[in-house]
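Dumping the structure here so I can ask a few things about it.
The complex is shown incomplete by one protein chain, all other protein chains being positioned as in the whole.
Now for chain A:
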Amino acid sequence: MTLKATGASLIALAIGMASGASAAEFDGVVIDAKLIGGQQYEALYARIAEWEEMTGATVNVISKKNHFELDKEFKSDIAARTTGWCVGSNHSSFASQYPSLYTDLSDLIPQETIDGFVKANIDAATLGGKLVMLPRAQFDVSALYYQKDIYEDAEQAAAFEAEYGYPLAVPETWDQLKDQAIFFADPPNFYGTQYAGKDEAIVGRFYELVVANGGKLFNDDFSPAFNSDAGKEALQWFVDLYEAGAVPAGTTNYLWDDLGNGFASGTIALNLDWPGWAGFFNDPSASKVAGNVGVAPAPKGSAGVRTGWSGFHGFSVTENCDNKEAAASLVAFLTNEDSQKLESSAGPLPSRTAVWDHISEQAKDDPYRSEVLAAFKETAATAFAVPPTEYWIEATNLIYPELQAAILGDKTVDEALADAADAVDSLMQEEGVY
């Protein structure tokens, strides 16, 4: 808070006294905020005016960028010690990198408010015992989108059963998905599936498959644990699909937009993807598969565990904020039931238990929306966040080139995982993690 804010407080106080009105809770306080930008988030930000009116405070949005850009900005702020702003957008995948930036919200937010959130989300937002953010209705976990008509062709179903020895149905396991992807593939016109092939994205997919196969990415002390049977099985899955030509040749360069647009182009049979795409895939003006989209819970790995790498957006309050109470009040407001109902009405998944029930009720008469929600609700029930280490992103930067090397045939699965494990081990030791 600045002199300007103090001045504004005095003026507000004077006006309040003159009119005899009681002063609002945070009259004259100015909250500087750095928020994630994008059209889809604006509806929520429009509610900020309500909070300002209610509390007498003013929100000054000093930065609006995507999370990757915000991440760089936060790091620069920490380096330059310019962390006096108050509220920042946060993400479960990035949060662990800023151990000193954000304050513990559990001291500022009533416990009954915290209890309204899905417990798994609150657990993932708690790092080193500190509740560093309150989750908003932007919860992400991936379910399986598929083209429905590929399961309606009796001739193909018979050919599949003859070749693989079991009936063709929407896959419930990743092995079944692999069989079907290879079966449906007809490159370069049609592919069985696709996967994000670089950066944190491929490591996230690898991570959830390792877990689904009964393994772990890291041990409890954060030493690498993925060079295991479960890890090898997971990486082999990626390799087999690539070698069989069941995924586009350029998949190792693909990120989320490429994948979403690929499925919408009608050239992909099965696509593990985020909830935010559900509306787009079924929109006839944007997608060639509109009206033909089915959604199922994420398949299970060899250990019978469903994949469920999840993440969510949230809001945090900085440690150096001058008025943490006001900032926490804003964060609580932006994540309360009304805010989450508003955000989730456009498609994203909530992180409050009551809002899950609300949107399920709302979607009763829309079969597609009900199918989407049921699939994601089922997947979310066993979802898990990224390992809570501040070296997560750095570790993914060491792991993903090795995964790519195996997929492209530069290294064997064993060599790639051994090299990745060595690199991560060196990183953790160098940083004094163990």
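Methods note: contacts are C-beta pairs under 8 Å (C-beta built on N, C-alpha and C of every residue); 3 or more make two chains touch, one makes a residue touch a chain; residues count from 1.
As a convention for this text, contacts and distances are computed from a predicted model.
Novice: Under which of the names "Binding-protein-dependent transport systems inner membrane component", "Ketoacyl-ACP synthase III", "Carbon monoxide dehydrogenase" or "Na+/H+ antiporter subunit D" is the non-displayed chain listed in UniProt?
Specialist: "Binding-protein-dependent transport systems inner membrane component"
Novice: Please pick, from A:T267, A:S287, A:S310 or A:T382, the residue that touches the omitted chain in the full complex.
Specialist: Looking across A:T267, A:S287, A:S310 or A:T382, the contact with the absent chain belongs to A:T267.
Novice: One chain isn't shown here. Among A:Q40, A:T58, A:Q97 or A:Q236, which residue touches it?
Specialist: A:Q97
Novice: Quick one: which of A:G116, A:P187 or A:G266 touches the chain that's been left out?
Specialist: Of all options in A:G116, A:P187 or A:G266, contact with the hidden chain holds for A:P187.
Novice: Touching residues of chain A against the unshown chain: what are they?
Specialist: Against the missing chain, chain A presents residues 72, 75-76, 78-81, 97-98, 100, 187-188, 197-199, 248-250, 252-253, 262, 265, 267, 390, 393-394, 397, 400-402, 404-405, 407-408, 410.
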